[in-house]
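Heads up, one of the protein chains got dropped from this complex, but the rest are sitting where they should.
Then we have subunit A:
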Amino acid sequence: MRTATRYWLGTAAILAFAVVFIVPFLFILITAMKTQQEAGLLEFTWPTQIVLLDNLREALAARDFILIIAFINSTILTVSSVAIMVIMAAMVGFVLQRRPSRWSGYVNFLVLAGLIIPPAVVPTIWVLQGLGLFRTMPGLILVEVAYGLSFSILLFRAFIATVPRELDEAAIIDGAGPLRLFFRVIFPLLRPVAVTVVVVQSVVVFNDFTHPLYFLPGEQNATVQLTLYNFQSQYETQYNLLFTNILLITIPPLVMYLFFNRQIVAGMTAGAIKG
């Protein structure tokens, strides 16, 4: 009886989940395999002719290979901003956790504020313009770092609490200065949480649409999320290419997910509950 319910419930759940969560992705895949005429019908049917490779070629080549340029831009953006974010957040998390002082209260407040307050868009453009960084990749990278710091600091601080202080003391007795203590002794121990931060923030930055839209406008600067948006207006009816594009930009998060499934989920929950 109990096993029977279990199987019944399980099967029902699998069916429901398939309809709700898998069908939309299947739709993306199938439409990306169709010819333009067939895709234009927006039907959920198996293609009569599978032209996925042609579509891939065409989507990549469209508008002077803008998608490839966008992939390069997105990679530069994601890698640099996440690298900077991780090192800075780890440093802050380390001192914040190890040395409670009269500053800690303010720092904690600012970290929380960073999570809650919606960024002021146009004044940020004004600041970027003042620094000569508007419409530049470094400008966008720094903005992404600023927006991602809070979440990363929370994760690092919570994890550093579990690293024994005796290690610090041993290193200090051996004559290590702060820099050596942090980068040679502590940072390597933060690997698990660093991986979490890297994976979660990479997904966030890679999928970011709003901030590149505001802070890095212009054709040659497109990131992958923006190509989608440009593409749609240009090829209003070429749904096969549009969905090929969606398919292509879904691959990086998918790969991340396959490799780091556990860490992503752990990081999301840890960050969520702490923050």
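Throughout what follows, a residue touches a chain if its C-beta (ideal position, glycine included) is under 8 Å from a C-beta of that chain, and two chains touch if they have at least 3 such contacts; residues count from 1.
We adopt the following convention: contacts and distances are computed from a predicted model.
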| item | value |
| --- | --- |
| From "Sigma-70 family RNA polymerase sigma factor", "Cysteine desulfurase", "Carbohydrate ABC transporter membrane protein 1 (CUT1 family)" or "Sarcosine oxidase subunit alpha", the hidden chain's UniProt protein name | "Carbohydrate ABC transporter membrane protein 1 (CUT1 family)" |
| Residue among A:33, A:155, A:190 or A:242 touching the omitted chain | A:242 |
| Sole contact to the chain not displayed, among A:33, A:62 or A:92 | A:92 |
| Positions on subunit A contacted by the hidden chain, ascending | 6-7, 9-11, 13-14, 17, 20-22, 24-25, 27-28, 31, 41-44, 84, 88-89, 91-92, 94-101, 103-104, 107-108, 110, 112, 114-129, 131, 142-143, 145-147, 149, 153-154, 158, 161-162, 164-165, 168, 172, 176-178, 181-182, 203, 207, 209-210, 213-214, 224-225, 228-229, 232, 239, 242-243, 246, 249-250, 253-254, 256-257, 261, 264-265, 268-269, 272-275 |
